[in-house]
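What you see is the complex with one protein chain gone and the rest in place.
Chain naming follows the written order as A, B and C, and within any one chain the residues start at number 1.
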Amino acid sequence: MAKLKWGMIGGGEGSQIGPAHRLGAGLDGLFEFTAGALDHRPEAGRDYGQRLGLSPDRSYGDWREMLEGEKGRDDRVDLVTVATPNATHFEITKAFLENGFHVLCEKPMTMTVEEGEDIVRLSEKTGRICAVNYGYTGYSLVRHMKAMVARGDLGRVRLVVAEFAHGHHADAADMDNPRVRWRYDPAQAGVSAQFADCGIHALHMASFVIGQNAERLSADTVSCIDSRTLEDDAMVNLRFDGGTVGRLWTSSIAIGRQHGLTLQVFGEKGGLRWAQEQPNQLYWMPLGERLQIIERGEANLSPEADRSTRVTIGHAEGMPLAFANIYSDLAEAIRAAKDGRDMDPAADLYPRAEDGLRSMAAVFAVAESGKRNGEWVDARPPLFR
Amino acid sequence: MAKLKWGMIGGGEGSQIGPAHRLGAGLDGLFEFTAGALDHRPEAGRDYGQRLGLSPDRSYGDWREMLEGEKGRDDRVDLVTVATPNATHFEITKAFLENGFHVLCEKPMTMTVEEGEDIVRLSEKTGRICAVNYGYTGYSLVRHMKAMVARGDLGRVRLVVAEFAHGHHADAADMDNPRVRWRYDPAQAGVSAQFADCGIHALHMASFVIGQNAERLSADTVSCIDSRTLEDDAMVNLRFDGGTVGRLWTSSIAIGRQHGLTLQVFGEKGGLRWAQEQPNQLYWMPLGERLQIIERGEANLSPEADRSTRVTIGHAEGMPLAFANIYSDLAEAIRAAKDGRDMDPAADLYPRAEDGLRSMAAVFAVAESGKRNGEWVDARPPLFR
Amino acid sequence: MAKLKWGMIGGGEGSQIGPAHRLGAGLDGLFEFTAGALDHRPEAGRDYGQRLGLSPDRSYGDWREMLEGEKGRDDRVDLVTVATPNATHFEITKAFLENGFHVLCEKPMTMTVEEGEDIVRLSEKTGRICAVNYGYTGYSLVRHMKAMVARGDLGRVRLVVAEFAHGHHADAADMDNPRVRWRYDPAQAGVSAQFADCGIHALHMASFVIGQNAERLSADTVSCIDSRTLEDDAMVNLRFDGGTVGRLWTSSIAIGRQHGLTLQVFGEKGGLRWAQEQPNQLYWMPLGERLQIIERGEANLSPEADRSTRVTIGHAEGMPLAFANIYSDLAEAIRAAKDGRDMDPAADLYPRAEDGLRSMAAVFAVAESGKRNGEWVDARPPLFR
Partner (left out) sequence: MAKLKWGMIGGGEGSQIGPAHRLGAGLDGLFEFTAGALDHRPEAGRDYGQRLGLSPDRSYGDWREMLEGEKGRDDRVDLVTVATPNATHFEITKAFLENGFHVLCEKPMTMTVEEGEDIVRLSEKTGRICAVNYGYTGYSLVRHMKAMVARGDLGRVRLVVAEFAHGHHADAADMDNPRVRWRYDPAQAGVSAQFADCGIHALHMASFVIGQNAERLSADTVSCIDSRTLEDDAMVNLRFDGGTVGRLWTSSIAIGRQHGLTLQVFGEKGGLRWAQEQPNQLYWMPLGERLQIIERGEANLSPEADRSTRVTIGHAEGMPLAFANIYSDLAEAIRAAKDGRDMDPAADLYPRAEDGLRSMAAVFAVAESGKRNGEWVDARPPLFR
């Protein structure tokens, strides 16, 4: 089966997330890295692309050049990943969708709710995929949690507790560190810092697993370091549209926590606990029984878990494989579309533009509620009310 | 050194907390169990007391009889523990204080803030100790956390995150279980269920460790099981009087968690993490360094930790020893009072009537804020505003 | 019920194990600390005993004085604990048994196999209890492991893997530390250091849990620090008399391990794993199922586990309570003997002189095999061959 052609915008040399995308897209051999506009400095981008194996004519200096170059080709890229800084996501994603490309956009998909709504409508209108990289949902056991909830193992889900709390911005001296400073500056980061950066991962994961969307929320947002305007710590209480109560803590000043993305789901018939840093074990207690440890790679977990696992039980799988699962879903979706067939339902799990939009709505809701002392506000984008 | 004489009210045969008090009071040989009114059924109480070794004339049928019997004696008990159901704490504690006894009262100390204020005033007026059994603060490493904060290891404390979330009331069928049902019934339990039962332990521990009291709070309280009127799950956001932000989650429907009392403290210069179920390890990350594991029993931790530890490093110490530390503090306080000397400052750590009162104020504040959709309310008792 | 009277030899001020015995004997209120000869310095012993609450006439200057003093009394002590240095155990234990006292002797019970055989015969002849303080078998979940094996949950036990490996003697500079040095000096410590000190705990626990005794063994003993004559690290392979294979690693140079006593038991139908440092959890995997976590304090584990637990699930119990279980067994055994009735079988778990003798035989076998390059040798005392 011929590989799909894959292009990337952003993710230049030294970028944080670029390598993870190349790993994820490449590791199953489903995509061929074919085109890119990798850097905001045209020459650096062209050069690096070629060093990564792109042909000179498809290692572009900027994304507009890439759009021009690709859109005319018969062998144009099947999927474009947008991994540039946040403020550029909307414009680039929009342009590629309009020209008939499938897109995987980094989070946050846009800077405003309105832009998010545009993207959702555009994706619908053009029939092009617009996925959003909530890559942590690619973990096999996260998908298995979703499957367990969906097939009723937990009964009605009463409560979901999500955390994304780390300590990497806890040093007050970071006020002078350019890699950190901009994040807490509204001019550059918008209305929210830590929630927009990490909280939306936790919120999306909660929604993904319980199969419900946030309806209302109340937030307590604080800046623990004086020089910051935007929040570095937030507690958000939620109500989901299926009746589940949510609690979400996100922080960047929690010294001693490396990554800190965790999910707990409590239903009528059992409880689940999972942590991104030990992603190969899932703690499950059926009501009235003992706590047991579900291992990634166990036989017969669920179609969703089975499809998204590669090595045998007892061998750790990590984050690049989670990303690869998003790409594998997309490959299946693109191929199914090409072939005019239904896609494998166990692959139909990649996050959508709708999810990106919902995150944006949540970001603004958190910021608003935070300003209003925790007043409950609507967490939904107008489009979905 | 002669043992102090100890009496107990409540804690009859089959009671939950009675044995832990007898263990805690007895294990250092500081107290002699001398008198008791152990059961609401006079005969059962008398009989059980004698089986536990009380002399017949000091194994009383009820607390009034005990008060009468003891107050006239020269060798009257030095300390009375009140471990009866919540609604009786105030009356009994009051009566014993008024008659010049030192009291250790179970939590919650009272059912209302006003009662709590009475007890505080009474304790002050009579000069008698009124302690409250927040026994988990007796753990050596909890005391060490307090010492670390106090001596500045963490710098200013920015954030404290406390949890007391378990799953023991998660079964909807428990609606018919008399041991569970009353807890969620306002007629019997008052304005709050899970927060009043467990949340106040977490709140007290947070206050104890950071050396600050709650000033304001906002609560999201929910009942996850339909038949319940009072909350079985709550998230409380707090502001402490030294400027620290607090987050406190308490739940009784979190299936898979056995006890679930944990504390995380984040300061300018480092972060701490501790869990009651593994109380002999404390996770500590100094800013910019690695996570390290402080072991109970390490040499030279702090006077507070050293005083409250009994066996060598690597040997687990558990909850009965934590309780015993409260009793050991009280023995030192009583003796120091008798001897007219200052008490060992490393023993001056037992929770006070003031703490019991503050808990009451927090319970009412949580209930009120919960009803008002999370409005921020004053968390302090009027007496301390 | 009147308390039993308890006496102690050794365990003076500042001793390592003395406080743990007093905690263990005292905490259930079954024993009254009544007599003692606590120190090798008569005055220090008398003085400390009185400070601990002994009456002056029963706070003796040495054990012979105590023997004289106690043996004539009507109210003489019911049980004597011998917690002096190893070389004195035999003589003291023998003298007290001969005079009709029940004895709890610290490990190792004797310095030679022959002495051990004497004690076994003497205990039999006099009908007096001679227990040996393998206190770690007092943990509730260790007793539950034994019960699980006995009732067949594991099927035939194929393999038992025990470790007691810590790092507290890893500093080569300790060669000059008197608290460490003597342990590796044959003149003072006998034929074995680390195995005799710690290995026998692990071996006894393995035997206790699987209900079998060591028959043959092969040992690899090494001294990792040059100045040492006796071993600080040993690996021992074993065959038990019920056919189970054993593997036992003990070390005192394993830096990073605090205590390091663990047990793994593998049978036809399942596997168990337990560690002394987290004694409230037991990992159990039934063949073909998931790993599950058994919690101390769970309802209906086994009579043995239930009897040896004091506080509710989710609250840690530690080592003093394990010791207390040994004392509680002994109280039951002594009372049953007094009352002329059978003892509660769930209490009939305290280690016996026979176990102390078997340990001695194992110590000599390990030393011999170690010298002979791991030759397999008989691990049994001649008396039991």
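Following the convention adopted for this analysis, a residue touches a chain if its C-beta (ideal position, glycine included) is under 8 Å from a C-beta of that chain, and two chains touch if they have at least 3 such contacts.
On a predicted model such as this, the values are computed, not experimentally measured, just so you know.
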{"item": "Hidden-chain contact residue, picked from the options B:L291, B:A337 or B:L383", "value": "B:L291"}
{"item": "Hidden-chain contact residue, picked from the options C:G36, C:G271 or C:P381", "value": "C:G271"}
{"item": "Candidate in contact with the missing chain, chosen from A:D75, A:E124 or A:E277", "value": "A:E277"}
{"item": "Hidden partner interface residues of subunit A, rising order", "value": "1-3, 16, 19-20, 22-23, 26-29, 33, 51-53, 166, 258-260, 276-280, 295, 310-321"}
{"item": "Interface residues of subunit C (partner: the chain not displayed)", "value": "158-159, 161, 167, 170-172, 218, 220, 222, 224-225, 233, 235, 237, 245, 247, 249, 251, 253-257, 264, 266-268, 270-273, 283-285, 287-288, 291, 373-376"}
{"item": "Touching residues on subunit B - with respect to the absent chain", "value": "290-295, 298"}
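The working rule: only the chains that are shown with their structure count from here on.
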{"item": "Rounded Å distance, subunit B centre to subunit C centre (Cα mean)", "value": "35"}
{"item": "Subunit A and subunit B: spacing of chain centres that average the CA atoms, whole Å", "value": "43"}
{"item": "Residues of subunit C whose C-beta touches two or more other chains", "value": "295"}
